[in-house]
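The complex is shown incomplete by one protein chain, all other protein chains being positioned as in the whole.
The block that comes next holds chain A.
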Amino acid sequence: MAKIIVDDVEVEVPGEYTLLQACEAAGVEVPRFCFHERLSIAGNCRMCLVEVKGGPPKPTASCAMNVRDLRPGPNGEPPVISTRSPMVKKAREGVMEFLLINHPLDCPICDQGGECDLQDQAMAYGVDSSRFAENKRAVENKYIGPLVRTSMNRCIHCTRCVRFVTEVAGVPDLGAIGRGEDMEITTYLEKAMRSELQGNVIDLCPVGALTSKPYMFKARPWELLKTETVDVMDALGSAIRVDARGREVMRVLPRINEAVNEEWISDKSRFIWDGLKTQRLDRPYVRENGRLRPASWQEALGVVAARVRSTAPNRLGAIVGDLAAAEESFALKSLLSRLGSINIDGRQDGTALDPILGRATYLFNTTIAGIHEADAILLVGTNPRREAAVLNARIRERWRLGNLKVGLIGEPADLTYTHEYLGAGSDTLAAIADGTHSFADVLKQAERPLVIIGQGALSRRDGLAVLSLAARAAVAVGAVKDDWNGFSVLHTAASRVGSLDLGLVPGEGGLNAAEQAAGGVDTLFLLGADEIKVADGPFVVYIGTHGDQGAHRADVILPGAAYTEKSGLYVNTEGRVQIANRAVFPPGEAREDWAIIRALSELVGHKLPFDNIAQLRQSLFVSHPHLARIDTVEPADHTAIERLAALGGATDKTGFETPVVDFYLTNPIARASAIMAECSALALGVSRQAAE
């Protein structure tokens, strides 16, 4: 710790702090463009100049000098930083004037206007007119993909984008070519960027050089209604902010949540919003003579109620999809149990996870932030880059710190960090569990080994045996201890952990999702379940948002609300309960899903005991108290993993396949999005090129 005086305030900060951090610790704001907390230090914008006593006798870039580099005074006085001295003001005004020399005066037509660092800081340090009479630099705009629009005249060469894609995303496509004034940010031969996190460069760009292409000229930040909520595109539950104007979602931005997504979100989370407007189910439909026709709510619910009443309880089933909030899942389960049916399943992908085995067997027990403490990682049947891109960035961040070994069992993949490819399937996993594989020693020698099991290993016929084998491997290498639980299941669906917490699995003798879909029931509720093919036969009631696979097969469609249109609880892959808030109202006659189920329950004569969402949550919390603890992770009892390890079972030899074949098209909202379709086509083109 070192003492330092910042503008007359004495603070004590660690010696490795930069002057900029020390200033922040003293409560002084320092302007900056190139510096970013999560990127390496470049020190090239010079906006953060301060005056120091005990350092060089010139304005010093505070982002690039450590506190310990300053000398104390002759009598041991602490070094002094001034951020408001005339010298500092003049220096920063000089820097600003240089930056503005080549920056166009196009704020009125710039998408960054209103949320632009340069604009804000020019208010503080800019001069009112330019002394520069020469021509401004002109730079051609570059194509760097369908998501990020470039306006390169505005670039101030901070290189945040280059550092982000190189360091965090790990797909170094962006670079700065040329030198000096002629430096230009581009990709190699203007090919599209290939990272799943590329949208974050839009947030990082301190000026309007990189802006969102789909959001281009759509809205101004001050006219948007901002709603803080969580993302459902993957099972991480990244913190997002949904910006809406009227009834329309205009864009999605990340929020900072150090425990989950830091401040990044994947492109799917960010650019999904056009899918919220297309292919929407905005009124009920009833199938008549093989064709769906619009109907009133009364009629549609009447048809469903009549059908439900005439179905025997054991021929009644429900499958809960990937985007359902806990509330509607709970409502549907309550309705089915009142009707006497035990055929309910929240695992449409057929994963072998089951709450009966204990909560620790289906959670990412290590927690996402816990990845930082791991020193050896075994990935089983998962490609985290596609299944949870932000989590993959976390692993990469840990890998960059050094001293991390990663092994992969499953499909070979480019994970953006070096890893050892161990094998394709359960044979390799068994070898590790038995300690005969060399990587088992790596895990054993690690202090905090982490085993991540993906749905690719579990959504198979032998899923339970593989799960048990993975648990055995985790226990054998010492990943499950009292102070460290390195057995982690990576989910791909936002609703899955919530469903498992609520016990959305068939009861004794009940039918699971696959059996129901194959025709094991006569009347089948699909609560946003679009990833499962329902055979001819059952009468399908689809409660959902988009005209996707489920709606095409449906006999009655009851339009529901998407994740931005309802308040709901989601439990992420680590078991963190988070609440999503409503940003806009559902379109047309669509209603919140729990309300649809509640209305139906009255018609079938088993009225559910809640009239509003508060009452629903009340009864939900009574039966599942841990869901009431929002934003916390309830640690699960790790002895369940040891019991699971003892289960055993025969595994099959085929290799694990990642469940996310196309990152951009994993759910009905994404499939309705034109932007995602474009990204998907581009990504497939890239991989086809790579295969040749």
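Keep this in mind: contacts are C-beta pairs under 8 Å (C-beta built on N, C-alpha and C of every residue); 3 or more make two chains touch, one makes a residue touch a chain; residues count from 1.
Methods note: contacts and distances are computed from a predicted model.
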The complex lacks one chain in this depiction; which UniProt name from "Sarcosine oxidase subunit delta", "NADH-quinone oxidoreductase subunit E", "Peptide ABC transporter permease" or "Acetolactate synthase small subunit" does that chain carry? "NADH-quinone oxidoreductase subunit E"
Using the document's definition of touch, tell me which of A:Cys110, A:Leu174 or A:Leu600 contacts the absent chain. A:Leu174
With respect to the chain omitted from the figure, which of A:Glu115, A:Glu184 or A:Glu373 is a touching residue? A:Glu184
For chain A, which residues reach the chain that was dropped from this view? 172-180, 182, 184, 186-189
